[in-house]
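The chains shown are only part of the set, and none of them has been moved.
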């Protein structure tokens, strides 16, 4: 799934490709990975659960404390997409993620405030694997969004990579697969 | 038994009949759309919507696809034209056809997916096969038809027109040429493409589709509404400021030199360039991968503003009525679903002949506005639709700019400030024109003489008749 560009690459552009390829690699790995490791599952499940729970509580400060500086967040339109080839719904670096948080508290961000959205991120069974340089985890997820108009419910799967950080973990990336994006959804300005 | 082709030329059941459907709406249109006033039902009425699906999305040119989406023979994309599915296909001879995705036997859609490459189209229901140019190629058990060769089972088609790689279609029986229809918008379309290295624009395969609970014309009111950027997109501008960037939307609407221009047939353009002396790229906030990609370009020796500007839109918001809107690097195609529901297709255009960094950057640029700008637009559209539910508030004042800043040229085209509602009045005038009268339409179809299969059937049947 590695994209090869047509000319010699600079180190800078190679960094971009490397990051993208790593995202795709994690996704691909979790699709067909064999059984997850029960000890690691038990260790990682609280991280994924807390991440979802803090987002729903709009406890964004605490949530950001869970993120690595290298954090990337990808919401492809289709699970077969590659960030170097396809536009995505979201492809964020750490900076833009913090912009999202700022945005959620801007009283003029008409689409995501007044009333503030009520959300539930329903995380299902968590699976995790030690991939050597990082831990890769995945869980199915349903997102509920209640604000104005009809509630939005999206079923999908999230894939996270994590690194150990003292006794805990930092999230280094998150990919959110939402098959309904292949059809049509309301705007998803509230997703993070 | 009378076969179809033996029918009188004016028989409305002939498959090549020219028919103008629906009532004359002139009086009602004159009531609903006035110089300065617009009636709410234009956004809410089911009957008007159904008529729009025929007259606006069918009776005039409609954007369907870009030729870069079907580079090879057999390539096709499936597009919506009102409620009709149209296959835009490149034939073996490189021609572009607009086939109605509807088997001529019973009506099954031939193609279930969004895009693909085919040698022929085979209907799954009873196995009928059609060539890429729509001619019927085969049907199993042909003897089960009496005078099969007189039955025009070739696929229905729409008329196709092209400009600068953009493919338009219509069912109008006698449409004006696409270039005439584009009129003053044509050169702007050419200009849009001209900035791409070697003039090559490519539409990327993956579109984003989002919908809002409002009428499709909401996106049209918005397209050339320069002043909403300051207010509806206040939060986007705030994000820009927090990154020390003046986004293009953050101007003072009373003082900006930007202008909007109507271009005829409902088309219009908002040229934002006058307000951006430092060029498009100067308006962009920090973006994921931006540092790396800029560094890479500079390392490769690129310093020219043009190369960097190419990473984002040309700051010319061109809108071709009724369904082609250019914003940033994206082509926005509104798709009416119901009077109060609209899908918006966001296609991304790429610059395949530029340095790879350009396209890598383009992939990320418009995710920004989709995250922080589009939601606010959709929120407005839905809230306008809610507001329009009040039966007793019938009229919307759309006079802004008229007699107050608008400049009308000799062709009747209007240049206004960003606050002017001239573009709205202009597209509504075209809408009114289209909606007022039944429009003669015709389904295009290969002629019997062109179908090898039918010729064979005919010969076979003739022979049989002779021998029997």
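Order of writing sets the chain letters: A and B. Residues in each chain are counted from 1.
In this section, a contact is a pair of C-beta atoms (placed from the backbone, for glycine too) under 8 Å apart; a residue touches a chain by one contact, two chains touch by 3 or more.
Keep in mind the model is a prediction, meaning the values are calculated, not measured.
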| item | value |
| --- | --- |
| Labelled copy-number formula for the complete complex in this structure file | A x3, B x3 |
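Heads up, the rule we're going with is that only the chains that are shown with their structure count from here on.
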| item | value |
| --- | --- |
| Centroid spacing, where centroids are CA-atom means, of chain A and chain B in whole angstrom | 33 |
| Contact footprint of chain B on chain A as seen in their complex | 5-7, 9-13, 15-16, 19, 72, 77-78, 81, 83-93, 95-96, 99-100, 102-103, 106, 108-112, 148-150, 181, 183-190 |
| Chain A-touching residues of chain B, taken from the complex the two chains share | 204-213, 232, 234-235, 238-239, 242-243, 286-289, 292-293, 295-296, 299-300, 343, 346, 348, 355-357, 360, 363-364, 366-368, 370-372, 374-376, 378-380, 382 |
